[in-house]
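Note that one protein chain of the assembly has been removed; the remaining protein chains are unaltered in position.
Then we have chain A:
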Amino acid sequence: MSATRSLAAARPAGRRPSRGFSGGGGTLALLLPALVPVLVLSVGPLVYGILLAFTDARSGRNSVTSFTGLANVADLLGDSDFWGSFRVGLVWGVSVTVLQFLASLGLALLLDQNLRFRGLARVLALVPWAMPPVVTGLMWRLVYHPDAGLLNALLGTDVDWLNDFSLALPAVIVVGVWTGMPQTTVVLLAGLQGVPKELHEAVSVDGAGTWRRFWNVTLPQLRPVIVAITSLDFVWNINQFSLVYVLTQGGPGGRTRLPMLFAYEEAFRYGFFGYAATLGVAVTLVVLAVLGLYLWRQAREAA
């Protein structure tokens, strides 16, 4: 993208835009078909959703909605179910993001080398990406199945992985790592291939070993890519719904109830639209705060 941009900038100045592109009115007419649905059905609902957070909206057709200010926020802060779900969400979001990053970095480093079967591994590394989240969830349910599952057959155990109070969350986290590895690996691999070879050569001449080269050359060069992909991963993970819904529906006893599953239940099982919206806003704020802190620290260290 930066390449296209700089090409565009390098275009001789003063060149007339060609016929047909000059009419401002024409541009607006072109934009309307796309902007109207996005504004009406995407930006609009988002604003509407944020406003709902400050109301007592219920799901009943004839229920009267009134503004309640920060009452939902007060309820939320005193709701132990919310805090439980929030904690699960943070544990899930942080551990999946970190494990995804470490696993993907290892894989990307291997794929960057001249190993045999690299092609097979590259194709396989993309497959989880191609799978619908529902199928991924169903597939892993088969793996974890207490009677017909692969895991129990391999380990010789008799564990109901997804219904065990202490094992359910780790089991779900493994699936999260599996699902998100492709995007992260692809991005890190592209980043690795962008590290100039001369840098490596210069450092090897100085007699640095593989580890020192990785630590002093590769990692600093990768830094912008790492920051970008881990931030995106964190946002995606914390907002995850389908995968965990299919795997456990938030059970057992709420041990895997991510914030989005909690909000979904509040809204569409119990009908508390306003309260669920408050939850959505709260999670957005936390995500923005965590991201802000992370990006700010990274920017400061890079400077």
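For this structure, a couple of remarks:
Basically, a residue touches a chain if its C-beta (ideal position, glycine included) is under 8 Å from a C-beta of that chain, and two chains touch if they have at least 3 such contacts; residues count from 1.
Here, contacts and distances are computed from a predicted model.
Entry comment: the absent subunit's protein name, as recorded by UniProt, is "Sugar ABC transporter permease", drawn from "Sugar ABC transporter permease", "Xanthine dehydrogenase family protein subunit M", "Predicted Zn-dependent protease or its inactivated homolog" or "(2Fe-2S)-binding protein". Between the chain not shown and the residues A:68, A:95, A:216 or A:239, the one that touches is A:239. Contact with the omitted chain, checked across A:76, A:143, A:172 or A:217, is made by A:143.
For the chain missing from the display, the contacting residue among A:77, A:102 or A:126 is A:126, taking the whole complex into account. When the whole complex is considered, the residue among A:162, A:217 or A:260 that touches the unshown chain is A:260.
Mapped onto chain A, the interface with the missing chain covers residues 1-5, 8, 17-21, 27, 30-31, 33-35, 37-38, 41-46, 48-50, 52, 57, 61, 103, 106-107, 110, 113, 115-118, 120-135, 137-143, 145, 147-150, 153, 178, 181, 186-187, 189-191, 193-194, 224-225, 228-229, 232, 235-236, 238-239, 241-242, 245-246, 259-260, 263-264, 267-268, 273, 276-277, 279-281, 283-284, 287-288, 291.
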